[in-house]
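The complex is shown incomplete by one protein chain, all other protein chains being positioned as in the whole.
We just call them A, B and C in the order they show up, numbering each chain from 1.
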Amino acid sequence: MIAELILATFFGLLLLGIHRKIIARIQRRPGPPIWQEILHMLKFSFKTTWIPKTATPVLFVGVVLIAIGIWTAAFYILVSGGSILVILGIYMLHKIVEHGFGLSSGSPYGKYGGVRSVISAASEIPLFVSVAVIAVYTHSLDLSAIMQYQQVHGPLLIIAFPAACAMFLVILSKMPFGPFSIVEAKELVSGYKTEHFGIWRAGLEICNGLKTFVLLAVFLAVFIGPLSLPWLLVGMILLIVILAFACALTPMMSPFDSVTIQMLVTALMLVYAAIVLLVVHP
Amino acid sequence: MINLIGGVPLYVLEFGDELVYFTPYTITLFLLALTFTVLVLISRPEKQVDIAFGGDAYRTKEISVSEMRFRRFMAIACGLATMGAMVTGDIFNFTLFTAMVGITNVGIVAAVKSLHVQDAAYQYGLVALAATVPLFAGAAIYAAVTGSLSMIELMKGTLPAVPLIAKGMLMLGVIGEGMAPFYAAKAEMFRAPGAPYVIMCSLSSLLLFLRVVEIVMLG
Amino acid sequence: MWGQYSYGILVVLVAGVIAFYALARERDDLHKLLLLDLVEIVAIGIIALLGTDLAEALILPGLTVGIAELLALSQIYCTKEGICERPVRGLNIEVIAKGDAPLIISIFLIAYGIILSGFTGGGVAGLGLIFLFISRMYREDINLLEMASGISWALWIFAFFVFMFLPQYWFIALMGAAIGILLKVTAKMSLVGTMWGEHRD
Partner (left out) sequence: MKRTTVVRIFWAGAAVCVVASVLFFMGIIPLPVCAALLIVAFPVTVLSLFFCWMAGEFGGDIPFIGY
């Protein structure tokens, strides 16, 4: 179990490296090697570390532990085919973690990163709507039951394509360099993680790797169906390539535009959910 | 429509008509609320740094001990109310806990000596107060239609179907009380120093929202 | 019965819409707060429409929560507008001579409260005590009141234990609970009356 966890973390970091590399190539830069994110994590772990004098020490450290902890939990829910609602809850809690990262240091840059993460919460509603649509089709929210449904009826990617688009958007909003990543915009230095350096940052990198792995795997499990391990990894790499293209070809939006677009998507998704609920599955 | 959203109840404690139950979903939420409440209990506020952009001037905000005590108390009360809302198996109790989270959320930032923050807290408080109307109304219609407020009974699926208006009102009430996921209205409140306490505002409203999603899917 | 309920709900919802419309038009912060107090009544109305004893049990906590929010918000309003440092003095109306009139009114209210008994009675009796304290500028020993409140609360809880474990003595338990809650609410309300603006003057 622990071995899977570590492998998932490293694979997630590798995916983030691939993401970076592809963005660089699209922008005609050589870019770092694809294992750069793993090196990054190790590099940070060898840095001298302390806690800023202005920070609240318990929260400053505790939030790193919580960040790794919640995504570990998400990983095991994924492995055991548990409820997708719990994974969704953990996804939303990541917002609180970002908020904690930003506010606990006392730095103004971190604070603005945290506040931005709070106002970009609008991105979660498409997620709820897509989950509701999935529930209408599969009559269950357990990952295992959703995968069984897809074995019988074919992938939900085809049956519920708009829901897949909405979830894709939600994953996109958590990707670095994406159009919605206003929480780590360059005008805020590094956004919410500005003041977390050294091993705290290394812990955050672990969390990011695990998060990427879990989110992509959940997307594949929910919309493609059960896959054997090699195909799962191939699918994740494919997905990260698509995400990288989306990130590289779009500019980062201003916080206001980002929230507006997410609200628009939410409205569209609500209409779609209403159609599904009233017309397709009355 | 959908059976067992949050998983099979692992444990049901029936105490008269007050009942408490744990499913894998609610237990996860409960543990998170507990973790953050403990964090609030043991952490001290940070010294928030204010900078004048474009200049070199910066200064730290200090939080006085009495203010810190009051806000910590409010944050812990908020954590306890959130925990209650996570595990309760009674819809009316849930609405009461939700209303309490609304009050304590305002309380967490009310002691901050900043006009911006107090103004935001007041406006948010007005919304929270207004939201108790749909909140209690939703619960009352639940009781009127199904004759029961117990979520376990709702889960069994033997009761009459709950009208969409009751679910909508309950949802609207929770959104108003906790503002999740529309925190934008609360953003001014988050400028207040005292990260461990302020974080309780967003955590509680988020958890409430996650719980109400489960509740409206039950009936 | 069902038809009546639907009509009732309709009326209450219309009232709610009117109230919220007024709220949306209102610009003054204090007036908004006052309007919200009215809007709260709508929520109570919807619960009351249930028309069962369950409704009665639900109204009380609903009302309490509403009042708590109202108190908290008015306190924030005072701080926000910087009017909290104004000294709070006793009721100083010329009509009320500091003689017998408040005493008589208070005695009447307390007696009526005791006859009503229970939560409502406690409220009425407490109101009588508040009136007495405010109009006479009477400085009550708060510790004593708190002790009385605590003891009556213990009595109330004890009565519930009797209900649970010795149901055959239900009558004693009922009386105990009734007296307990009466004293408790009276004591608490008079505490509110005496403590208001305590740390000043």
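FYI, a contact is a pair of C-beta atoms (placed from the backbone, for glycine too) under 8 Å apart; a residue touches a chain by one contact, two chains touch by 3 or more.
Quick caveat, the model's predicted, so the values are computed rather than measured.
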item: Contact with the hidden chain (one of A:P32, A:G69 or A:P176); value: A:G69
item: Hidden partner interface residues of chain A, rising order; value: 1-3, 5, 45-50, 52-54, 61, 64-69, 72-73, 76, 79-80, 199, 202-203, 206
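We adopt the following convention: only the chains that are shown with their structure count from here on.
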item: Centroid distance [mean C-alpha coordinates] between chain C and chain A, Å; value: 49
item: Residues of chain C that touch chain B when the two form their complex; value: 5, 9, 12, 16, 20, 23, 29, 32-33, 36, 39-40, 42-44, 46-47, 49-50, 54-55, 58, 61-62, 65-66, 68-70, 72-73, 75-77, 79-80
item: Partner chain A, residues of chain B touching it in the complex; value: 1-3, 5-7, 24-25, 28-29, 32, 35-36, 39, 42-51, 60, 180-184, 186-187, 190-191, 193, 195-196, 198-199, 202-203, 206, 209-210, 213-214, 217
item: Touching residues (chain side chain B, partner chain C) in the complex; value: 92, 96, 99-100, 102-103, 106-107, 110, 115, 118-119, 121-122, 125-126, 128-130, 132-133, 135-137, 139-141, 143-144, 149
